[in-house]
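I'd like to ask you about the structure that follows.
The complex is shown incomplete by one protein chain, all other protein chains being positioned as in the whole.
Coming up: chain A.
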Amino acid sequence: MSQIIDVAHLNYRYPQQSADDLTLKDISFSVADGEWVAIVGHNGSGKSTLAKNINGLLAPVSGTVTVDGQVLSEKTVWDIRKKIGMVFQNPDNQFVGATVEDDVAFSLENQGVPRDEMLTRVHDALVQVNMAEFATREPARLSGGQKQRVALAGMIAARPRILILDEATSMLDPQGRYEVLQTIQQMKINSDLTVLSITHDIDEAASANRVLVVNDGRLVEEGQPADIFKHGPALIKMGLDMPYAERLKAALKRQGVKVPADYLTEKGMADWLWQLISNK
């Protein structure tokens, strides 16, 4: 598999920061084509800054970002943005259009797509996220989850290679979060999409192929979700919730039950409990 995103020795500092105080310190990683990578870390660890550096919303102090073979620079930034779709945290503040269909069409308008094609692409995208019947609604009459699904439809219509979710589900209720994640899974099946999701949500991290842990502007750990979830209570420090199975394990440990050190899914945990009881 080829690398679609390659970040090398990235340093970033906000203009108001002093020279030795960096928000991102020497970050290097790469993402394979079609991979789903979750970036986790506590608040203020630099995750969002990292995402904005990848599509050129912020320019790094040093280091390079290469997206799909193109090195990010002032010349290539608009080409790169065409390849990257980004969904942000607040569903209200990223809704540009006056109605659902206008919002979905916004990226297409920016790319100068002819109107006939725009109509079909907007409609198809809305059907995919299950929002076709809301096409002419105003954002004020939609729920948070619906607005995020519209934002995703905007991405589907624009057909990016990479989707960056910047805490896209953090302001939603569990139902809305589930719906949005389902939609993204579906998008990934329908098109060969690379997903980079920044999240505190354990389910979102669990559906990733790989998890990157950022702490204080540094990339401190990298591994399969199962490897990361093994950390148990230390997960809270990383800005993640503990999976249900881990919480159960921690509670059992306090009761003096010997629990396996490896990460178990909920099903794995249930199997292990059955075994434990039947062995007694």
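Annotations
Everything that follows uses one rule, which is that a residue touches a chain if its C-beta (ideal position, glycine included) is under 8 Å from a C-beta of that chain, and two chains touch if they have at least 3 such contacts; residues count from 1.
One rule holds for everything that comes next: contacts and distances are computed from a predicted model.
Of "Energy-coupling factor transporter transmembrane protein EcfT", "Tyrosinase family protein", "Pyruvate dehydrogenase E1 (Lipoamide) beta subunit" or "2-polyprenylphenol hydroxylase-like oxidoreductase", only "Energy-coupling factor transporter transmembrane protein EcfT" is the UniProt protein name of the chain excluded from the display. Checked against the full complex, the candidates A:39, A:67 or A:108 give a single residue touching the omitted chain, namely A:108. Contact with the chain not shown here comes from a single listed residue; of A:16, A:43 or A:93, that residue is A:93. From the options A:31, A:158 or A:269, the residue with contact to the chain not on display is A:158. For chain A, the list of residues touching the undisplayed chain reads 52, 55, 57, 78, 81-82, 84-86, 88, 90, 92-99, 101-102, 105-115, 118-119, 122, 138-140, 154, 158.
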